[in-house]
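Report on one structure; see the data block that follows.
Yeah, one chain of the complex is gone here, protein chain that is, but the others are all in their spots.
In order of appearance the chains are A, B and C, and numbering begins at 1 in each one.
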């Protein structure tokens, strides 16, 4: 039997101690503590780790953190949506996103060429420069391959970037495939279709892409998932392991609740009914804004795995 | 200036009167009233109406309602995810989904071959029969076309169905295209990739699909959106009108809040900063479970448009 | 086994048919259907019905509906907070509340003497007139009684009002006590303390008030609760029946989720662990904005009980 323990601040407290202290506080703090244990286990156990996130998280400063996790070897495969990857490319080319307000006057922002994502603003200029960059990249990629999957496409992009805080850059270096099942659902969609107009044999093969994720791991592989937010990224990842037996470890972190039956709010329990997560898997759902909960728990995971020499790095 | 008005029940009250009464109650009731006005306007105005929804809504009994809306001519184009379309096909072949509990024992459900979506259960048998159906359909579709978009694919499917409550059936009859930007993200994904293994020239062309939605309406068309839930369906639809000037009318209905910057929680205001919804568009966001809010408001819309002879039907 | 049923609109549809149709749709619609069954049962069964709501619901047009429910004999006892009762008095004296926006400029509103509750606005003038009204009422009440509970206090207020849409008016006529465990938590608090300055023997006896609610029903009474929103009103009501065996029927309707352990989000299940709701009670929690969900389900309840002659009225 575990008991609630009073939390106390200690001068000079480490991030790890803070997260450890919270694990006995109650409510979502306890779930965060469980998430820590499960993430450590999946790594120690040599599981293939699936990381999924939504685009807005890449708009945020979690982008550099995701890149660092790839660099540290904490992630084996990524599933996400295209908007974030576009922004990763912009940031890698020096674009900056500014901090605004959730209650901004959106018509005024539009007139000033500012596009809002919650309390973050991206300028029209950033998108214009992205168009130039992508136009050149597309030509080079097409020279190599004309029928490809999104992981193949984004690997080529990553190889053309030079920014240690870039997800695509680190993923290309570390051979971490980035699946993007709805690759046209962003500014890239416009660039792809205009490119295809001129080059009709240019194809994104989403059917083979699904085959590739399904066969990424087999029955004998241990599999773990860290799913941040919901949507297609989350579902595509858990679905992909269905025929190889489902996830052995699962951490869901989301703001969505389960009462309306949405995928974003679907719990790790619900996934067990489908066999997308194993019956006896270590699994937890943590409710809350990932911009706070994920760095808090993951810093503790990294700290403890670093002490155990399971991962190296963190000296930057 | 509009004032709060006391709501009162009246014996034998019509659904329309109920919804009208709520429009002066306050909080989300008022937003629901605004949603009604906007939806009536977009139809009267001859706008092209985009309807987007998430898969779980098709798992629910909203499926038949969506089909009816297509039948009544309330919808010109649909964007959704694949899970719901699979279930529409199952239901059209006589499968039934049972009502369970949000707090079910998911491991026990798994052992009994029951897959849970909130408080709705789908059996493994339904999925097995879906596999047989799809296997035959794929052969026929391939004979006609080897490189297609998802609206083309689902139109063929719809033509093979015979169920007035089916979304795909009604959409095929009414020439309403159904876009599905992540077509492999469901059981269909497995069937597609196995089919492609044998027929490598079978291609789902998601790049051309994006072109098709972008060119579905032009600068001169009035455009309205009814977006239920969030995710890729919602974003794909609003994005698609960006270069033709954005939506003139927009109703978002969702359970998600905007505080974490997610697409699911993004408001119609946020979309204005991007130009996905026009600056001066009539637009409202209604927070709440769509399984309740949408039929409530849409029945009033239909009733009033029916009186105005803008739509016909509703006698079944 | 119950199955999902496709919902369809029918021309001229009754509110009752709409609500009935929703009961097989899935997600919160199904919970709403269960809420209907439970509320009908509690009334037919002769249970004492506890209604609790938060102040903001009285700010809204639900105020007149609550008054009507009392008039129809659907409610035996009310627990609420004081803000709403103040507003009921204002409205009974002709004050009007206007409909505004959730995204209003609050500093501008403040300068214009407008106080915001979500998207509803109350003027400073309404509060000023309330002060005059209350000042006279307090003198009269004090002449009758100097140490009283809040239900005694509000009964006297109700007897001085003349508005069929007033909660206090109908409650006084129908002998429905209105408990208000935090009676000073509103503008009334200022008036009460200034009155007590001049009349130190004026006492609100909250300890006896608790006794009165605890003894309102006994072990042998059937008890049902309809709890709208959370907070002290909800907890005070369910706590009060703890020693007489807990509620036999319970419907919670709230926007709050259970993940942070709050009372507002606490489910009917959680209440069973405490014995505040009986182990075998018919109970359901419906998530959603009460300004929509409550009138929708309650109109069906009233319609059906009216047909059964369990209640009379509804001809206004």
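Here is the rule we go by: a residue touches a chain if its C-beta (ideal position, glycine included) is under 8 Å from a C-beta of that chain, and two chains touch if they have at least 3 such contacts.
No experiment lies behind these values; they were computed from the predicted model shown.
Taking the full assembly into account, the omitted chain touches A, B, C.
Within the full complex, the residue among C:109, C:137 or C:310 touching the omitted chain is C:109. Screening C:4, C:25, C:72 or C:192 against the full complex identifies C:192 as the residue touching the chain left out. Listed by residue number, the positions of subunit C touching the unshown chain are 54-56, 59-60, 81, 83, 102, 104, 106-107, 109-111, 114-120, 147, 181-186, 189-190, 192-193, 196-197, 202-211, 214, 229-232, 235-236, 239, 243, 255-266, 269-275, 279, 289-291. By the touch criterion stated above, the residues of subunit A touching the omitted chain are 1-18, 21-22, 24-32, 56, 59-65, 67-68, 91, 96-99, 103, 118-120, 165, 269, 287-289, 291-293, 295-296, 298-299, 302-303, 306, 313-316.
Residues 26-28, 103, 257, 259-261, 287 are the ones on subunit B that touch the missing chain.
Simple rule for what comes next: only the chains that are shown with their structure count from here on.
Centre to centre, using the average C-alpha position, subunit A and subunit B are separated by 27 Å. Rounded to a whole number, the gap between the C-alpha centres of subunit B and subunit C is 35 angstrom.
Each chain gets a centre from the mean of its Cα atoms; for subunit A and subunit C, those two points are 44 Å apart. Annotation for subunit B: residues 56, 59-60, 118-120, 269, 289, 291 touch two or more other chains.
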